[in-house]
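Report on the structure given below.
Note that one protein chain is taken out, while the other chains of the complex remain in position.
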Amino acid sequence: MSHTLNLTINGTAQEVTLDDPRVTLLDLLRERLHLTGTKKGCDRGQCGACTVLVNGRRMNACLALALSHDGAEITTIEGLAQGGELHPVQAAFIEHDGMQCGYCTPGQIMSAVGLIAEAQAGADPERIREGMSGNICRCAAYAGITAAVLQATETLTEEAERA
Amino acid sequence: MKPFDYIRPERLGQALSEGAKPGSAYLAGGTNLLDLMKTGAARPERLVDITRLPGLDRWEWGKDGGLRIGAMVRNSDAAHDPDIAAAFPAMAEALLSGASGQLRNAATMGGNVMQQTRCHFFADPFSPCNRRAPGAGCAAQGSDRRGFAVLGGSDACIATHPSDLCVALAALDAVVEIAGPEGLRETPLTDFHLLPGTGPEGHTRLAPGELIIALRLPAAAAGFRHHARYLKLRDRTSFAFALVSATALLRIEDGVIAEARLALGGVAPKPWRATAAEALLQGARPDADSFARAAEAALQGAAGHDAKITLAKRLAARALTQAARGTPARVPALPGSVHSGETAHV
Partner (left out) sequence: MSDATPIATALPQRMGSNAGQRTTRRDGVLKVTGTATYAADNHPQGLLHAVFACATIARGRVTDLDVAAAKAHPGVVEVMTPANRPPLSADPDSKPMPFWFRTQVFQDDRVLYAGQPIALVLAETLEAATEGAARLSPRYAAEAPRIGLDEPPYAPKAVGIGAPAKVSKGDIEAGLAAAAQRLEVTIETPAQYHNAMEPHAVVAEWQGDRLIIDTPNQAPVMAAAAFAAWFGIAPQNVLLRTPFLGGGFGSKAILSAPQILAALAARMVGRPVKMVLTRAQMFGPVSHRGATRQSLRMGLDSAGHFTALAHHTIAETASFDEFIEAASTPSRLLYASPAISTTHEAVVNDIGLPGPMRAPGEASGTAALEVAIDIAAEAQGMDPIDFRLANYAETDPMTGNPYSSKALRECFAEGAKAFGWAGRPLAPRQMTDDRGMRVGWGMGTANFPCPMFDAEARATLRADGTALVETSLIDMGQGAWTALAQIAADALGLDLDQVEMRGGASDLPNAGVAGGSGHTASAGLAIEVAGSDTLRQLAEIAAADPASPLHGTGNAGVVARSGRLHAAGDEGRGETYAEILARAGKSALTGSGKGARDPKAASAYAMQSHGAVFAEVKVDPELGQIRVSRLVGAFAAGRIINPRLAESQLNGGMIWGLSFALLEKAEMDPRSGRILNADLGEYHVPVNADVPSVQTLLVHEDDPHVNPLGIKGVGEIGTTGTAAAIANAVWHATGVRVTRFPIRLDDLMEGLA
């Protein structure tokens, strides 16, 4: 039995037909839609490499059944930069070297975007560290990640104030 | 993952009738169920997706100051709401000490209460586990007991209940609202989870097809808001299950403990309410002696891992001490941690 679901992925509405209800949002993105920027690190919600925004909230795509998110707006790392401009979080990760191998980086960045939107951590580095602790970086680029999220928080706050 | 049928009812009645069919499991946030389906520990034939049931994803305040939280409210929404955090700060701290930001965005309040033990042998379908396969035996019995129950276990099962939230809920006298084929019923959270005894497979009082629809926090529980803490010891600073955790709630009047609540996590197959300790504290001065005696009482009869029992006593006393000092103005930067979480170096 096949199922149809409607998703808006990175701003584009699309209808997806699934022949198998077992498909997770992560495997849908990677293996069927070939949006491979989102990574699989553990497939069990224990590393954060698969973090995407679902209706604006950061989630582990590996523990999300695709069918259960029918109608959702999904933002992946591929949809973050707008008009050829890096998102402030992306730019800050480069500037502060918040990465090494890069494999966890899409998840780190999507998690940071979600964290900043949650507006709980603010400019407190300790709250940022805690808030980013669902994203494991085995290379341990944590100092750069924290600095990048701090800077991006400031940039986005300034942008919001100007707007 | 075993193939399954996927059903997404739009109404509670439909969900209950679908959920009552053999082989069914309810899917909410999915953070525990999908994980267990991946390891092979859970192999449902039908998934009944309850994420679209109307009315379960919100909370409402009673006129008396009590709170009713729909089962589908996400952990992060409950924890981040300033009114909820003000009335029930230990619950907010417990929620935020658990899992990760991503998981809390997906995990639901009802699902948290329903979550399974994190016992390795339960999650691993190749290990004997009475809880997963009744009669198979309990592989945990002969292993290092550090991660297992020191209270409330049995020869059949010594797995611990992993929830942080439930430790706070137990202390807060939360009530679980349940819908089933027979209608609505409710039970105190402290009675909801079962001790293993000889049949650990039924770890809650839910009958097949029944569904948690809400959690209720009585108005009286908000009376502890000035003296409420959740503390959690773990092997890494964040994103780890508790080795031992404790919720301590105090009402202090005229320098004397008018009422105390103490619940422990990580030490038993269910969130462990320490009523004997509470009784000792009632009318006592909020001092180190009282808290030490209460902690001893809380771990009365504990066995299996001496260092863990010592830790649990010390943590219980510490949580009471911290509660007596007063609830922090805001959930600390490192929720549940004994480390300060003050703004440190960049």
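Letters are used for the chains, namely A and B, taken in the order the chains are written, and counting of residues starts over at 1 for each.
By our rule, a contact is a pair of C-beta atoms (placed from the backbone, for glycine too) under 8 Å apart; a residue touches a chain by one contact, two chains touch by 3 or more.
Keep in mind it's a predicted model, so treat the numbers as computed, not measured.
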Which displayed chains the unshown chain touches: A, B
Omitted-chain contact residue, chosen from B:10, B:64 or B:144: B:144
Residue, one of B:7, B:113, B:138 or B:311, that touches the chain absent here: B:311
Subunit B residues touching the omitted chain (full complex): 1-3, 40, 118, 120, 126-127, 139, 142-144, 146, 233-241, 243, 307-308, 310-311, 314-315, 318, 334, 337-340, 344-346
Residues from subunit A at the interface with the omitted partner, ascending: 20, 22-23, 27, 30-31, 34-44, 46-47, 49, 76-78, 80-81, 86, 90-91, 93-95, 97, 99-106, 109, 125-126, 128-130, 132-146
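We adopt the following convention: only the chains that are shown with their structure count from here on.
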Subunit A and subunit B: spacing of chain centres that average the CA atoms, whole Å: 28
Complex interface listing, subunit A residues touching subunit B: 1, 3, 20-22, 24, 43-45, 48, 51, 54, 57-60, 63-65, 67-68, 70, 111, 114-115, 118, 120, 124-127, 129-135, 146-147, 150
Touch list for subunit B against partner subunit A, complex: 1, 3-6, 8, 27, 29-31, 34-35, 38-39, 47, 49, 51, 76, 80, 99-103, 105-106, 237-239, 333-335, 341-346
